[in-house]
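Everything on this sheet refers to the single structure shown next.
Note that this complex is displayed minus one protein chain, with the remaining chains in position.
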Amino acid sequence: MQNKVKSQRFIWIDIMLTLIALIVMGYFYYGVRAVFLCGVCAAASLAAEIVSLRLMKRRFTADDLTCISDALILSLMLPAVMDYTIAAIACVFAVTVKNIFGGRKNIIFSPAAAGYVFLLTSWKSSVLMFTEPHVHTGAFEKAAELVSSASHSFNTTGRMNYTDFEILMGNVSGPTGAVSILLLAVAAIVLIFRRDISFGAFLGTLMGTAMLSVTVPMCSSLSDSVKYTFSTNMVLFAAVYIVSDKRIAPERNYFSFFYGMFISLFSYILIITTAAENAIVIASILFTPVSLGFKNLERYISRLEAEESAVKGEVEQ
Amino acid sequence: MTNKKRPLLEGLISGNTVLSGLMVISPVIVCGNTVMNALALMYAFSAITFITVMIGSFIPKRLPYGMKIVIYAVIASIIYIPVKAAAEEFFPDIIPRIGIYFMLVAVNSLITVQTEAKFYRMTRGKMTASLILHILGFDAVMLIIAAVRELLAYGTFCGRIVDADILISGLGAPFGGFILLGIFCGIYRGIGNAMRHDDDVSGGDGECF
Partner (left out) sequence: MFLISEFVVLLTTNLILTKALGTSTLFIAAGSRKNLLWIAITITAFTTVGSAGAYLINGLLPENFTDLRLLLYVLIIGVLYFALLSVLYFTDGKSFGTTRKYVHVSAFNCAVMGTLFTISENADADTSLNNIVSFIIRGAEAGTGFILSAFILMAAFKILNSKEVPAAFRGFPAMLVYLGIISMAMYALV
């Protein structure tokens, strides 16, 4: 039990480290505003967590600091110039919903995904408009000029007017933390090797996306289709921090593989038919029942295995 | 609270139609996003339910259950016609916005389920009082939820603009109704559990919930 608690804390620490790296990148491109936004989200989440745990008559422990990682994930999906109040409301919503379902021990939806979709439905224009990279907005200033994201232009035109280097380094307009492809790839490798995220879900997401980007390409060149599909619409970011979240994805790799694959297939079709931006986050919410179904199946299989081994043990005796 | 008053007040507080019975929740979730919509639905629900249940109480008890339910639903759909005509006078703009929910309120669970399960097992006087309180219970919840949603989603109250900095437009949508109603149900239950606990500790003569 102690080992399990320790390993969960190490997972959280690893994820926090990768998120901090993304925040540093966000500071590089968008200035102190990006860091402030992350701070506001973290503070709002922490306050909401403390209040809701008090209402639930539970003690606040170190493990409840996972609310901060969820808040940082949410803040990295937003424009750096997002209104602080709106971002804080989304974080409070995410924490409240998480705790209504029983808190960190009974997570059904990714809190960050739920918060993001809440923002998307209530403040769509604020969530999907960004400043250009290297445009530093002051912590309490209003953004001067907003543009739509690189994902939007790719979804609508099938083209990306950025070099491969710019895409890798995240020098494109988009969510603060979801565009630094190189950093995300490094984070994914680190987290997979340290078993902090579900490998099956991550692989399923990647393979599903790759498969459809080849068979139903979004642009004339196959290689461009694959390249741009992975670097837009938060595919890589969501694959690492939302779909492969061990709290939500099925435990067994073959179930989580299909879970990830279903999400990627569904979101790709959404993008290609409706040009819906960041559809993978929406898909991750919609496929929560699939994950829960797989988890129910896992529990059933585990029970059968336990009964079988008990019977075998009795026979051997 | 004496035990005699408890069954009567059940519809308003402890056995609230919406929060406890989870009945007639579709209009609350979808149309309960402005106070004016809520008032129109409250009027429809109250008038149709009260008149239907009172008329239905004269239907012979000997008839089979299924037949009685159909008769109650038929009575409600007949009562709906004059009620809608009057509503078009009082709420001319609201009726088209509410759409099918005005009609669905006419065949609600209080008429099709609770009549046989509860109301017609009481004496006429108690039935009338209990019915009124059940209706008031629905009306209260409808109004409160609609007021909160209108304020937070549109920054208005009864159509009048209120000074609100941040508007959460999603709360005006059906999903906002689902989430807010779920939270209200939880708060209602939490208060009820707390009061029940206090009663148990203090050795009260009856439960409030």
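To keep things simple, chains are lettered A and B as they appear, and every chain counts its residues starting from 1.
Everything that follows uses one rule, which is that a residue touches a chain if its C-beta (ideal position, glycine included) is under 8 Å from a C-beta of that chain, and two chains touch if they have at least 3 such contacts.
Keep in mind that what you see is a predicted model, and the values were worked out from it rather than measured.
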Of the chains on display, those the missing one touches are A, B
Contact with the hidden chain, among B:Phe50, B:Tyr120 or B:Phe175, goes to B:Phe175
Hidden partner sits against chain A at residues 56, 97, 99-103, 105-106, 108-109, 114, 117-118, 120-121, 216, 265-266, 269-270, 273-274, 276, 282, 285-286, 288-290, 292-293, 296
Chain B residues touching the chain left out here are 22-23, 25-26, 29-30, 65-66, 69-70, 73-74, 76-78, 80-81, 84-85, 99-100, 103-104, 106-107, 109, 112, 170, 173-179, 181-183, 185-187, 189-190, 193
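Here is the rule we go by: only the chains that are shown with their structure count from here on.
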Rounded to the nearest Å, the gap between Cα centres of chain A and chain B is 40
Chain B residues touching chain A in their complex are 165-166, 168-171, 173, 175, 179, 182-183, 186
So, in the complex, the side of chain A touching chain B is made of residues 85-86, 89, 96-97, 100, 118, 121-123
